[in-house]
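Below is the structure I would like to discuss, written out as structure tokens.
Only one protein chain is missing from this complex, and each of the others stays in its spot.
And then chain A:
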Amino acid sequence: MAPVMQSSQPWVEKYRPKQVKDVAHQDEVVRVLTNTLETSNCPHMLFYGPPGTGKTTTALAIAHQLFGPELYKSRVLELNASDDRGINVVRTKIKNFAAVAVGSSRQGGYPCPPFKIIILDEADSMTQDAQNALRQEIMGSRILHICKEEGLNLDSEALSTLSSISQGDLRRAITYLQSAARLFGSSISAKDLISVSGVIPNEVVQAIFSACRSGNFDLANKEVNNVIAEGYPVSQMLSQLYDIVVDADDISDEQKARICKKFAEADKCLVDGADEYLQLLNVASSTMQALSNMPQDMV
């Protein structure tokens, strides 16, 4: 039997605000937009910001509020990276869509102004701006709202863990929350969240780091092999290792600089698709050399 469908919507979709005023913590944006909506005088708009801050949500909410569910289909064209978006599409699809003029007829209490809306989603590839204080703040209240609606118990430790592991990306936070709720029931602890998020446990990162401190190449090699066999993503390992190195008090600035330079190179190589084992081994070996002040006279 096919599973029941009612509850199977991702929470990201389920709790996407339907009205502009519900968009969490973008007060100024909401104020400006509500104003435009009331006067039905809508300029072209460009939303930009890091992933998961509510750009698509806001755009969809405006469209919904202007036209209501009935006219929505005929008045709004949504194009995103999943549609082929070459120059031809822009020429034909958008032109065809825009060519048909529409009148303004009020229907069912929606303003329905005499124009159409085209939403060009994901206009560029998303930027990777990680930590952002604003986003943390957005998250807290929205997460609590969802917890209340879904009847979840989240203590304050779990909440702060959630915001740190999702690095301020609200969509990621909601996905983690939903996954944890599926797997572990309605009481969710910080540990549960870490296990669904793919963050590497601290012991594993520390093991690599202390192997580097030990100055023993074979030990480091063994730890690197272990990380790969355990299936931890190396890019994640680099970012967690980076946090440890930067925070360490007993490492000199020059050593930190040498290590971080290597991190940057390895990160670029990983993006190019280089082998994870070799890159992590190289990082570990260079870190070891930097910590024991061995000269590094390679390119």
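The definition used in the following text is that contacts are C-beta pairs under 8 Å (C-beta built on N, C-alpha and C of every residue); 3 or more make two chains touch, one makes a residue touch a chain; residues count from 1.
Definition applied: contacts and distances are computed from a predicted model.
Candidate names were "NADH-ubiquinone oxidoreductase 75 kDa subunit, mitochondrial", "Replication factor C subunit 3", "SKP1-like protein" or "Ribonuclease H2 subunit B", and the UniProt protein name of the unshown chain is "Replication factor C subunit 3". Touching the missing chain, out of A:Tyr72, A:Tyr242 or A:Tyr277, is residue A:Tyr277. Listed residues A:Asp22, A:Glu70, A:Glu149 or A:Glu230: the one in touch with the omitted chain is A:Glu230. Which of A:Pro10, A:Pro69 or A:Pro114 touches the hidden chain is settled by the complete complex: it is A:Pro10. Contact between chain A and the unshown chain involves residues 1-5, 7-10, 12-13, 51-52, 80-84, 86, 88-89, 121-122, 125-126, 128, 166, 169, 171-172, 175, 178-179, 182-183, 196-198, 216-218, 221, 228-236, 266, 269-270, 272-279, 281-282, 285-286, 288-289, 294, 298.
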